[in-house]
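Omission of a single protein chain aside, the complex is shown with its protein chains in their original locations.
Letters are used for the chains, namely A and B, taken in the order the chains are written, and counting of residues starts over at 1 for each.
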Amino acid sequence: MTPEQAVVAVETVSAVIDGAEVTVPKGTLIIRAAEQLGIAIPRFCDHPLLAPAGACRQCLVDVSINGRAFPKPQASCTMPVENGMVVNTQLTSPVAAKAQEGIMEFLLINHPLDCPICDKGGECPLQNQAMSAGRPESRFEGEKRTFEKPINISSQVLLDRERCVLCARCTRFSNEIAGDPFITLNERGALQQVGIYENQPFESYYSGNTVQICPVGALTGASYRFRARPFDLVSVNSACEHCASGCDLRTDIRRGKTLRRLGGDDPAVNQEWNCDKGRWAFKYLTSRERVKTPLVRGDDGELHEASWPEAIAAAAAGLKGKRVGVLTGGRLTHEDAYGYSKFARVTLGTNDIDFRARPHSDEERDFLATVVTDLKTTYIDIDSADHVVLVNFEPEEESPIVFLRMYRQVTKRGLVVTSDAPLASRGSKKLSARLVNSVTEISGLTAQSVILIGERAAETPGTLSAAYELSQSTGAKLAWIPRRAGERGALAAGAIGNLLPGHRPVSDAAARVDLQSAWGVTNLPENPGRSTTEILSALNDESLDAVLIGGVDPMDISADALNQLLNTFVVSLEISNTAVTAIADVVLPVAAVVEKSGSYLDWRGIGRSFDKGIDDVDLRSDVRILSILADEMGKPINLPTVTATTREIQSLGIWDGAQPTFSKRVAAPVSAQGVTLVSWRYLLDLGSLQQGEANLAGTAKQARAHLSAATAASLGVTEGDSVVISSERGSIELPVTIVNIADHLIWVPRNSEGSQVIPELGFTSGSVKVAKR
Amino acid sequence: MSILKPVLSAHWDEPDSFKIAAYKRHGGYKALAKALKTTPDEVIALVKESGLRGRGGAGFPTGSKWGFIPQGDNKPHYLVVNADESEPGTCKDIPLLMANPHALIEGIIIGSYAIRANHSFIYIRGEVVHVFRRVQKAIDDAYAAGLLGKNILGSGFDLELTLHAGAGAYICGEETALLDSLEGFRGQPRLRPPFPAIAGLYAMPTVVNNVESIASVPSIIAKGADWFQEMGTEKSKGYTLYSLSGHVTNPGQFEAPLGITLRQILELAGGIRAGHELKFWTPGGSSTPMFTAEHLDVPLDYEGVAAAGSMLGTKALQIFDETTCVVRAALRWVEFYKHESCGKCTPCREGTWWLVQLMKDLEAGKGTEADLEKLLDLCDNIAGRSFCALADGAVSPIISSLKYFRAEYILHQTNGGCPFDPVASTLFETAGA
Partner (left out) sequence: MSFTNEELAVMDTIIARYPKSRSAIMPLLHYVQSLDGYVTARGIETIADKLNLATAEVTAVSTFYTQYKSEPVGEYHVGICTNTLCAIMGGDAIYQSVCDHLGIKKDQTTADGKVSLERIECNAACDYAPVVMVNWEFYDNQTPASVNNLVDAIREGNPPAPTRGPSKLQTWKENSAVLAGLSDGLADEGVQAGAPSLLGLNIANSKGKK
């Protein structure tokens, strides 16, 4: 039984609401208890995930306890149910109904008649509740207060102050949940308004949630403004394709085009929130760079449009009988990853497959196969942790919902956080994290503690081992949280050289036999395959002849990766024209998330499936295309649909045989000369899935060189001056910001405007020279 | 039985009354020495026994409030003095602090000792700079005399006292809004529960008391609960400052046992200004329903005023004669509430916005009797439906003026405007000065 399923006994109380008895856990607010009876008391400022405010007064009801009536109606959103309580809402109390009518009338006196042009129309709690709880006509004949409208409070969020009902949901969310108090209520009385400080826009990674919970059209997203009406839209439940937090989303589609995405309701994961990237970074779906038809490189050396049969034949010709490497990338759905995994073993006869399109290591591969596959840590463990350790992991940048979950516990009960990182990011500061240089410095962990390891732990040999050792010695729970949504599913699907699907170790004969019989093949390759860098190297020196490559940006792996693909046969399954398709021999267009069904496994290893949202699309999922290709190559994998794939994965199950133990590595002693550059990626940066959305890009953090005061002094620079950072390969120029960081380190964002570390400097971390501009 | 009883104001007529030397000359800080020789709980019991009720308007028994603080909880406790005197008509705390700030200081030290607070605060409105100077100097002098700081008078009791200036917001006189303001937030009232006694300043047990309440404590310690109880009425014990202002011959402060009537005060003050008669007045500031000449003999204690349909409040007796347009008076008060509304809750924020527009129209003679009904209905939808009592204060002048002077509103309508001459109600017009 998972922690989510455990039932805990709670004290309950009973009351009568509108004549019906209800029993609820002690502490439940009247408004919540009423909802359980199907009674909707109108409200604006109340939100189940925010602390009660009692500000709007819309939810007034008549209350008595043990026969003693309250002389005035009470706000049902701030009062908990008590035994012996009798509540009469607007349904059974004329006093409550009149009070609510009165409040609604007051709310509307200064509210502009914007409905015809307001995005919220049609899904507006003010409209709905005005109809249900308000007077048919207003008696107001005076002057409304007006404001200039709208104003940008960030490049993405617009504010129409006249529409605002001052419920303060947005300011309370930003402060309580996100820890980003960049919007606040200003002024006093009827001129009170939401605002920012003029020089500091509302650049919070979670700003979009305020647009979603605003009960009127005061906060709107620039990308959706004036685009559609709710009745135009078809909504589908979806899973977010960006990070591994595992958010439930609702995607709204009109005539085959995604217009909007909202945070879905999953209390175990994202509650009702999502981040701005998950909310707004979907313009890549309709980018002009989308590949619509297969492409084949002709004898003239150019790519030409081809029919599917032609392209499949060309691909098959280039792969059949050859030594092929498979690079899937970390963005595949679970089913698609399974397709690559099976294709590699059955059709290509190889274990040379790896989903890691980023810096990686053998230690990590070992760790993933032997440790991560067994992890059962979930969000609930963070909720109840006594101490959370971050190992080369920045939750706010790399898995935003994990950040929200931690922040809640930090503010609620002072959860202790320690971070193994070279400097305190904004997220770390919000979490009041203590910084360490190595996990070996950490003590006091218990079985209730949680260690969250990021994908960057692979960049320093020995870090993963040390974290593993720490968990072994203390009983603390481990979790591994990659940046991409497809990695955990790819691991479970065996899209990596040492694992077969369902956590079956390649080197375990019994596991291979089990899989062979399930797949109906006589043998499977026995030796663990090459890693990504080994595949690329082999392609370059011709130990491999060809590569089957999914959604991969070579610049995420290394500066040379693209070059290593130049002289080999490349079959690219991609959604858009990229640097890889530009050099590919065959390009097979694949469907993106909303154009196919599938599922993602989040960092917990738990899946969230989603249906195809758009019917009239010619694009197909990776797995279907691979199945066709496998047929053409005479070694079928029999995965004609996503549904069939899901069924096969389920029937295959998880291997319950023995797993090899993780063999720890010793950390190599670091002898750094001069200045070392360290980096990680901001949540909003030049990532390929964020393209085409300028409003979102406008809220991305600016790239700066983070130096210590001493280093800055030695270079003769101060805050805001520019420095040139150079390596053997090249250089970048950035303005300086002075922070608490070791004197021999300099931190820059890894893939932001003006700071693309791998292509410009040639590594993710290494020795650099820094000089004043 | 004397009608007046100067205690706090007893030595205000001495030019140096605000200095520590003068205060000590008249026995100041002896009560403190006496209190420090008893236990904190004994001090609380004494104040409870005296029957002292909060002088900030609500009249809540001060000793009981002190008793709500949980003791032995290992948490810091705070005594916060509300010196944000801003209720229109109220003008007792400011002259008290101008002329006798040490009475407050001594009361604070005793009160802090009683509730086991080691850091107390005075939140004073910012619009009285010279009073701020006087209080700050009094605090500095008390520190210098070993009456504040460590080991006060060798008792082992430590107390830090911080003077904090507000910045112009009437709502900060509401105790939870005051606490939020003192914590550095916008001064908006908080949800209760939790109450300040459990979670007040910095979420710690806190007592918030009015200036006059605390300043009364040294006299109770010095002269005893019996002495205090001999003054006042059965449920409203002791003496207090009544502030008389408006169309009277001699406006000013009258310190008297609770229960005195307006008739008695007016007699002492030389009555309504010559040639005029009383039209309407407030017993406790603009938030309290107004009274008329009918109410001259209402005993001005908490129960008497409540029985007559109003509230004693801050004993701010604003007197208006027949030259005054009651509609103009009510409008101007509603404009005050609109200006001071914190904005948190709908009925106050939007309601006062609307009420001002309606009252302006009525003053200009627009509208019909149906509009008067609409006005009352809106007041009904505001009163008791808002987050705090500011809105109840806002509708009070409207409801009570309509109750007693409906005909005057209608007269504006038939007259097509205000029938009163604003010049006639000014002081300088008739004073000849």
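Operating definition for what follows: a contact is a pair of C-beta atoms (placed from the backbone, for glycine too) under 8 Å apart; a residue touches a chain by one contact, two chains touch by 3 or more.
Computed from a predicted model, the values in this text were never measured in an experiment.
Q: List the displayed chains that the omitted chain touches in the full complex.
A: Its contacts among the visible chains are A, B.
Q: Using the definition of touch stated at the top, determine which of B:82, B:112, B:233 or B:286 touches the missing chain.
A: Looking across B:82, B:112, B:233 or B:286, the contact with the absent chain belongs to B:286.
Q: Check each of A:36, A:200 or A:472 against the chain that is not shown and name the one that touches it.
A: A:200
Q: Which of these, B:318, B:381 or B:413, touches the one chain of the complex that we don't see?
A: Spelled out, the listed residue whose C-beta touches the missing chain is B:318.
Q: In the whole complex, not just what's shown, which of B:73, B:183 or B:230 touches the removed chain?
A: In the complete complex, the chain left out is touched by residue B:183.
Q: Could I get the residues of chain A that touch the absent chain, sorted low to high?
A: Residue positions of chain A that touch the missing chain: 180-188, 195-200.
Q: Name every residue on chain B in touch with the hidden partner chain.
A: 2-6, 9-10, 12-19, 76, 85-91, 93-95, 98-99, 119, 125-130, 132-134, 136-137, 140, 162-170, 181-187, 202, 242-247, 250-256, 268-269, 286, 316, 318, 320, 324, 328-329, 332-333, 336, 339-340, 342, 422-423, 425-429, 433
Operating definition for what follows: only the chains that are shown with their structure count from here on.
Q: How far is the middle of chain A from the middle of chain B, if each middle is the mean of its Cα atoms, in Å?
A: 55
Q: Would you mind writing out the residues of chain A in touch with chain B in their complex?
A: 52-58, 60, 71-73, 78, 98-99, 101-103, 105-107, 109-110, 139-140, 142-143, 145, 165-166, 185, 187-192
Q: Note which residues of chain B are touching chain A in the complex, please.
A: 169, 186, 191, 338-347, 349-354, 357-358, 374, 378, 380-382, 384-387
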